[in-house]
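Note that one protein chain is taken out, while the other chains of the complex remain in position.
A and B label the chains in the order they appear, each numbered from 1.
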């Protein structure tokens, strides 16, 4: 958290210049959302379709100059669900298949539909995470928030998100200072018996956060705030930019239709 | 001591000329939890004056400041700014006239970039385009931060953030600038730079501070808020030299500082 700078860049953001970086955030948001939607709507039996999707994302990553290492590392967020998916064949219903051919594993039976479920979750989840990581890697936080607003997310919600982002670091910082203060006085969190102390910290953190919210509000009304933020930069996306962003979901649409047709 | 009618204004009021920038009379206030902070404050600040508001912790200084632009609504008494009484229908105009610089610049700088933050006030007042841009530019020039306009506030040093906070308020062209602890947490260099900036500004200033040398340097007049009322009012130098008064209100000068021997700038 300490190195993430709200409002400017964030942890996943990768500072380079590329055609993908240059696209307006709302175009990218819409494109990624449409893409993921199409992926989810693809039948799981069309295994090759998911391969094509992966290729599409790889092409976007190349165009965005996002190194594959960065992409893969950030996708580790998914690990717990991989675990879930791996368990699926062992607990699912339906006909079981024997792992006869594998030495040492003969006698272990796996559910066929469980295998399909595992594949389904794994493939769609992974593609979804990869698309989100690409979006986050190529879009600054501030752009992302403006993009959400342009996509007709209620302005109040965008304001709340901006404040969360602006003060996330400030509050994480306060939390860190409280932790240092605890450690400096010999506190070691070893088990449930320390929960009382930690909960007190959480309580204090809440009070500080809320009071800061009040002070920020005072500072805002002192400068005439009545509930709406002045919109200063109204740059609409050009047709070309929309076209560029639409390339991904359009290609995905073709794949998805093929997946249903074949 | 006898009870006196608290609404009787004891502050000097000019017989003619422009109305005072700030006039507070009989102001009392209790927080929603019942804790009463102000017990009848009377204070007049004339146009162009620079006044320091001194007082121990818990005297009600911050509470008083929040009344000056109608953020807190007085339980009793009144506030008027340049002759305009603080009433619900005037609040928007009062807030434009009273520029408060809060103690923690992080509270004040809530926008993603310095420029947007400075523009926030004038933009909410309806300014757009070139007029807004020049207002922002001028305010940033006044505090010497024009080259940092496009940086996010949290990338600035604390002293720079405080200066930007002053700019956010200056951009609104206030009648009176209210500074809450302007020198707190500043290193000596930033503290001096801010003093240089403040002394060049041509506005009425009310400066809430614990930093007595700073008050002496910048404000010819000081008032002491103690126990929720104004307990002393006079020249800063005389006030700081009055040891009995200082001790009674828990005001202490830094070690080795003799306010009597200082030549106050500009007088």
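Methods note: a residue touches a chain if its C-beta (ideal position, glycine included) is under 8 Å from a C-beta of that chain, and two chains touch if they have at least 3 such contacts.
Here, contacts and distances are computed from a predicted model.
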| item | value |
| --- | --- |
| Protein that the absent chain corresponds to, by UniProt name, given "Protein-export membrane protein SecF", "Multiple sugar transport system permease protein", "Menaquinol:cytochrome c reductase cytochrome b subunit" or "PDGLE domain-containing protein" | "PDGLE domain-containing protein" |
| Listed residues A:76, A:183, A:231 or A:254, member touching the removed chain | A:76 |
| Identified contact with the non-displayed chain, of A:180, A:202, A:231 or A:254 | A:202 |
| For chain B, residues in touch with the removed chain | 1-4, 6, 10, 26, 28-37, 39-40, 42, 57-63, 66, 70-73, 75-76, 88-89, 91-92, 95, 103-104, 110, 224, 226-235, 238-239, 241-242, 244-245, 248-249 |
| Touching residues on chain A - with respect to the absent chain | 1-2, 4, 10-12, 32-33, 36-37, 39-41, 44, 73-81, 83-84, 87-88, 91-94, 111, 113-114, 116-118, 120-121, 123-125, 127-129, 131-133, 135-136, 141, 144, 154, 156-157, 159-168, 170-172, 175, 189-196, 198-207, 209-218, 220-221, 225-227 |
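Everything below uses one rule, namely that only the chains that are shown with their structure count from here on.
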| item | value |
| --- | --- |
| Interchain centroid distance [CA atoms averaged], chain A/chain B, Å | 44 |
| Complex interface listing, chain A residues touching chain B | 5-8, 142, 162-163, 166, 169-170, 212, 215-216, 218-226, 230, 232 |
| In the complex, chain B residues that touch chain A | 66, 69, 71, 92, 95-96, 98-100, 102, 104, 106-108, 110-113, 116, 119-121, 123-125, 152, 154-155, 168-169, 172 |
